[in-house]
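Here the structure comes first, spelled out in structure tokens, and everything after it is commentary.
The block that comes next holds chain A.
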Amino acid sequence: MSFPLLTATAALPAIGAVATAAVPAAKRSAAKWLALAFSLATFALALVIAFRFVPGAKGPYQLTESHAWIRDFGVRYDLGVDGIAVALIALTTLLIPFVILAGWHDADPLEDTAASDGGSAAGNPRWRPTQGFFALILAVEAMVVLSFEATDVFLFYIFFEAMLIPMYFLIGGFGDGAHAGGEDQAATQRSYAAVKFLLYNLAGGLIMLAAVIGLYAATADQLGTGTFSLQQIVEARAAGKLDLGTGTERLLFLGFFFAFAVKAPLWPLHTWLPNAMGEATAPVAVLITAVVDKVGTFAMLRFCLQLFPGASRWATPVILVLALISIVYGALLAVGQRDIKRLIAYASISHFGFIILGIFAMTTQGQGGATLYMVNHGISTAALMLAAGFLISRRGSRLIADYGGVQKVAPVLAGTFLVGGLATLSLPGMAPFVSEFLVLVGTFSRYPVIGIIATLGIVLAALYVLVLYQRTMTGPVREEVRTMPDLRIRELVVVAPLIALLLFLGVYPKPLTDIVNPAVHHTLSVVDKKDPKPAVQVNAVPGGGRHGHAAPDQDVEAAK
Partner candidate 1 sequence: MENLIALLVAAPLVGAALLLCGGSRLDRAGHWIGSLFAVASFAIGAALFADMLGKSPEHRALHQHLYSWIPVGGFRADVAFQLDQLSMTFVLLITGVGSLIHIYSIGYMAHDDRRRRFFGYLNLFLAAMLLLVLADNYLLLYVGWEGVGLASYLLIGFWQHKPSAATAAKKAFLVNRVGDMGLSIAIMLMFTTFGTFAFGPVLASTGATSQGRLTAIGLLLLLAACGKSAQVPLQSWLGDAMEGPTPVSALIHAATMVTAGVYLITRSGAVFNAAPDAQAAVVAVGAVTLLFGAIVGCAKDDIKKALAGSTMSQIGYMIMAAGLGPIGYAFAIMHLVTHGFFKAGLFLGAGSVMHGMNDEVDMRRYGGLRRYMPVTFVTFGLGYLAIIGFPGLSGFFSKDKIIEAAFAKGGTEGWILGGAALLGAAITAFYMTRVMLMTFFGEKRWDPEEVHPHESPKVMTIPMIVLALGSVFAGALFSVNENFVRWLEPVTSFAHGHSPLSATAVTSATMVVLIIGVGIAWAMYGRRPVPATAPRGSLLTRAARRDLLQDDFNHVVLVRGGEHLTRTLVYLDHSVVDGAVNGTAATMGGLSGRLRQLQSGFVRSYAVQMLGGAAVLVAATLLMRGV
Partner candidate 2 sequence: MTVLAAAASTGEAVQFWLLGIVAVAGALCTIMLRRAVHSALSLAGTMIVLAIFYLANGAYFLGIVQIVVYTGAIMMLFLFVVMLVGVTAADSLKETLKGQRWLAAGLGIGFGVLLIAGIGNASLKQFNGLGDANAGGNVQGLAALIFTKYVFAFEITGALLITAAVGAMVLTHRERTERAKSQREQSIARIKEGKHIPPLPAPGVYARHNAVDIPGLLPDGTPSELTVNPTLRGRGQIRDVSRESLAELKALERRSEKWLGRESADEPEPPPSGGPAPKEHTEGAKK
Partner candidate 3 sequence: MNPVYYLYLAALLFTIGGAGVLIRRNAIVVFMCIELMLNACNLAFVTFSRMHGNLDGQIIAFFTMVVAAAEVVVGLAIIVSIFRTRHTASVDDASLMKL
């Protein structure tokens, strides 16, 4: 068989994690460079995947690998990617190097941090496992990538859950020394956040496990041999061989969906996110919201919809309403926050609402938009959060009220912050606009009212982003920030490419849409939903210039 590209992409960061952890404690910077090298290599492999991937090809998954793993339970090591997975893998592997770069000093012993990062950590020198930090990040990357690739439900479940362990340590172990109440209080806060994160996701995961087993039992009951293979189940269902009863299907769907809704996170299961993102360091926060949470929404698209189409259709109204609540609620709470990182967290909740809305609108635009949204939100949040992280590390405080007039002393920092913010409020020309508008259109074309209410989100988004920018960056310069240095080269290297990417994908998203569209069509065909037809069939290819001539005389007629 051919070279196992997918396995390699997942294995490389895993190896990297081990290697990084193995670096002796003295050689801290060596470990950093090693981790960076591995992440970049992984990104290269991801690019190879993207190029080897043929958008038009028939069959839902490509580059598949399949080996028996646990024969007794029909668990197989099945890997395969569709367009959505390719896009998300690319996103993940792209972001990790930036996360590593941005977190370059986050895991240094505290006295070093104090020396290098302008007093980001108060006082007592405390050793911190630098190697461990980067090793954990790489471990998370490996698991996320694998869960994007897995087409075997059980395999997916394993990595979906295993992800929690390194995340737990990343959240609980490393904080930005920017807590109001000193390092000790910060530590208690952190552990609270970490435990909360773990408990929420474990609860979701366990319910999902029950559903997974139930699915196995159902297939074993009806197909003779039980299977976890997504493709087999979908085909069996298509061939009519497999027919879960309505009740069973709905229960299983809920089991799966709950886990993903916690991960995503959907209102009202969201409260772990602000704590986790608030307490963790900015790069880890990016890891949470831009990488790990995407697994949840991705899994909704790949597993919930494809395994349980009927139940998905059945649950759609409720889920749409929840998503709508998340959008408005998250935005409103973001407006009310006093803590920069919590604000961004709530903004993310609002955005995840959009993603879920798009997924369950069950239209091409909605789901395509949702997929783009996952990618774009990842990039934009990363840009904003990392810029915020740099800001916080300079001032040593997360409270918005502690800033003011930064724009005057650190214009570049302020500029990147503003661009990140504008991307977050999905300004046209930035990537998020494309996806958000697609989601809105997709929703509107099937559920107009929900679409309209969701549009409120863009106003609120403008509100919280601009309020944040005004309070921190503009106005008279505060004493505390007067000596604040502008972005360093390392930091610029982190943010600039993200911003460039945001602009590029905003102006020319076609490469992404080309990869995504077939997958979306496949999903929709499984759910057998068709886009609603427009009320008036305009018998022409829209957008082309040919209509310019037709228009005026039509107007004249209309006028007469």
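If you want to know what made the cut, all candidates are chains of the complex that A comes from, given by their letters.
Following the convention adopted for this analysis, a contact is a pair of C-beta atoms (placed from the backbone, for glycine too) under 8 Å apart; a residue touches a chain by one contact, two chains touch by 3 or more; residues count from 1.
The shown structure was predicted, so the numbers you read here are calculated from the model rather than taken from an experiment.
My understanding is that every option belongs to the complex but just one is in contact with chain A. Which one, out of 1, 2 or 3?
The answer is candidate 1.
Show which residues of chain A lie in contact with candidate 1 when the two form their complex.
196, 199-200, 268, 270-271, 329, 332-333, 335-337, 363-365, 368-369, 405, 407-408, 415, 422, 427-429, 433-434, 437-438, 440-441, 444-445, 448, 451-452, 455-456, 458-459, 462-463, 466-467, 470, 473-477, 508-510, 513, 517, 520-521, 531-538, 540-552, 554-560
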